[in-house]
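With one protein chain held back, the other chains of the complex are shown just where they sit.
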């Protein structure tokens, strides 16, 4: 099957999310990244494009969209929220599919306009709500839709991070700078991780949120956006929701937990064990299902491929004259001696030296 | 930096390990897979090469090695164990670096000969002992070498799988067929997962195994190789080892656990939480360190990139006219309405509809 | 030291909480249970008293209080909520210390009156908020008070049960009958487990709750009291609180979780691992402290004494002619043979039979 020709907007050197998107595209070889405008600074955009070996780097996305009509199929947009609306609109109007990082836009009115345009275009606007990519979140959705826990009564989502516990935006931390600047991000924690949390509550239950009551705080003094909120929710079909998002939960890395309770059982997922889906039955027995549909063979947890890639990366380092931990023929030989000695010891029923 | 030009031997359609190696190579873009002899059946080898879009597929590795002298840098060998020695030897003699799946060879004598050749060649022979690729295994090795737990006293490794609990080799299961045929694999559980387990015991402690006493079994009636073993070990520096490997531990997926005890503390790693390294101090307090050097930003567990890739894969499916779960503009808009309604509810201090 | 002479009101045969209180009193031998009015039905009260071997059983608590002036020191009250106020008031006025199950009374006005009386009496009114008895909850309180996590920002408590997921009050389940009857219990989930949850939020933070906003539900159709609530809270010192209590979380047994976040770290406790207190530091490292101040020697988890008691109970059963799993001399001898054979095998360096 032919590969999808894709251009990236944003995602230059220094950020992290661009490279995540690129690795994700490479893993299954369905995309070919051929062009990009990787920064809002044209010079830096070209430089970043060259650094990652892009065939056709551009200084601006406008130039890119003009020049690439018909040459690319899809644009991946990984810029700060304030430019989402303009770039995505232009991309769709240029006839490109769009893959867009969440949240959709900076403001609701921008989102309404963009959704209108996207809905009336043949092109796809697809959003990268990361958690929907976890196999066990999809399994959770599927089992709940299938009636495994009966009628859903309550969905509870908590997403806690601690990285904004201090006012690091005042120390120049790049991520913090734009994610706490309302002109760039719109909402703070609600936009960044609240969008994940609320989307999960809808995704796994299949219900929509009808009304909300939030207790919203800017905990860190001087912060210009919300960094902590708890929200009471009413979803369709009478489902009751509760949601907590926080970026000032000191010590938390990326703690996402989703609990759904129905009248016949419950389903629980936690980011700390992403390959596991726990079901509670009416007798209180926990059933832990493990991911079986991922890329690695059964029983290999998420991360197996990355572990393998670490080995190949170290090999590449050494092959190209650098440093790296590699396991060479001496290690391989040691294993063979071990196997041989164990089998000899089984023969002799005594200790055997290697 | 230029990419390493690599050819693969073995790893055709139907197996799984070849695609794992290919994904691992793609993740960091350090390799360019340009050639391959993906099967021992020449016709199937060419067909598999074409299916994965290989530039230069060959029917046999001999042809490949002859033709690619000077055109490739490295050969990745993912065939059954019985052909490792011959292919790796030829690859090295052809001037290629070699990346070789474990165990090194089928027999010890083959391993001795191959190690001799590799040691006397400028090329690299690197083995893919998967677990050494996990960041927290490397962290464990580093902390122990650093003296965090004092002088090592005991290393304990258990590697349990259940996939060979029944005699599935008699039902034609492809993996089981060669992995239980001594002519192809050499040892059974000891070769397949025992090599991982014993290598881990050496890798994390920095000691070598000096003598062993094994209790080796073929638990499933009629099986021609070992499928379960417990081994008592003496390592250098007086370290005492115990090791259990089993492929007949029904219900276990890929349960690898490594415990190292020193006179000042302990370190524990489990495959079930690959991103965590647990240290025990002398007061019995557990300190759980989380992976911070992986590709994703801090707090995102192993598997984050694969989750992201799942999203991109589904997008590709839909863009090319197929089916897939994608999160479109309606979802993006719903999130924006949620954020807006929560912020309004904070203003009005009451419930707000979306 | 002399034992405290205690009488119990409520807690007759058929309920469970009375026996829990009695076992708790026996464990440390600080109390002598000498009298009781164990049921609101006088006949049943006497009968229950005799069954548990009470020295002085009474038909009513009024008789008991009259007769026992000067003979007892303390009354333990384990009746349904609606009688708490009257009985506790009379007990204090009779000069007895009072140990009272939570919640204090059925209504707030009763509680105000009772608190007034208790505060003006030399006697103690002590409430059995169970979770304050867990050593690691006390450790959590102490460490937070000590500044381990800096200034507290957020406390989050979730207490979920599933036992009222169905309308079992309509099937005559005794506990459900009174705990869903507002005339007997007052509030439902809020009174029964909400009181635990909110008390924990105050206990561990040392702050008081100043205002609340609740989303309260009776999820099961026809239920007369609340069975599910989420509550947003404002505590003193600007601490933000969120709390969920539910008795309709199907499959949950008794899932209590408390998270406290400060500007320097976090503390987390879960009922599922009651002997563990987890601290998160600013670098995201988890430190798991284990209970070291309980009755059993270090390293023996909660439940060790109960396990021991199970053995003694089985012995008693067998000594008195009944059935029970006991470990007799044949087992003891088998162990000795094992030890001997292992030591012999170390001598001979070979297998030894037992």
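Chains: A, B and C, in written order; residue numbering restarts at 1 for each.
Just so it is clear, a residue touches a chain if its C-beta (ideal position, glycine included) is under 8 Å from a C-beta of that chain, and two chains touch if they have at least 3 such contacts.
Worth saying up front: this structure is predicted, and the values here are computed from it rather than measured.
Participant: So there's a chain missing from this view; which of the remaining chains does it actually touch?
Facilitator: The undisplayed chain, in the complete complex, is in contact with A, B, C.
Participant: From the listed residues C:176, C:190 or C:260, report the one that touches the chain absent from this view.
Facilitator: Per the contact definition at the top, the residue touching the missing chain is C:190.
Participant: Touching the absent chain in the whole complex: find that residue among C:42, C:133 or C:147.
Facilitator: Answer from the full complex: C:133 touches the omitted chain.
Participant: Out of B:76, B:107 or B:246, which touches the unshown chain?
Facilitator: With B:76, B:107 or B:246 as choices, the missing chain is touched by B:246.
Participant: For review purposes, identify every residue of chain A that touches the missing chain, sorted by number.
Facilitator: 284-290, 292, 298-299
Participant: Just the residue numbers, please: which parts of chain B touch the chain that's not shown?
Facilitator: On the chain B side, contact with the omitted chain comes from 149-150, 153-154, 156, 158, 160, 162, 165-166, 213, 215, 217, 219, 228, 230, 232, 240, 242, 244, 246, 248-253, 259, 261-266, 279-284, 349-351.
Please note the rule applied: only the chains that are shown with their structure count from here on.
Participant: Could you check if the interface between copies chain A and chain C is built from the same residues on both sides, meaning over half shared, or from different ones?
Facilitator: same
Participant: Please report how many Å separate the Cα centroid of chain A from that of chain B, as a whole number.
Facilitator: About 23 Å, centre to centre.
Participant: Can you list every residue of chain B that touches 2 or more other chains, as numbers and ranges?
Facilitator: 290, 298-299
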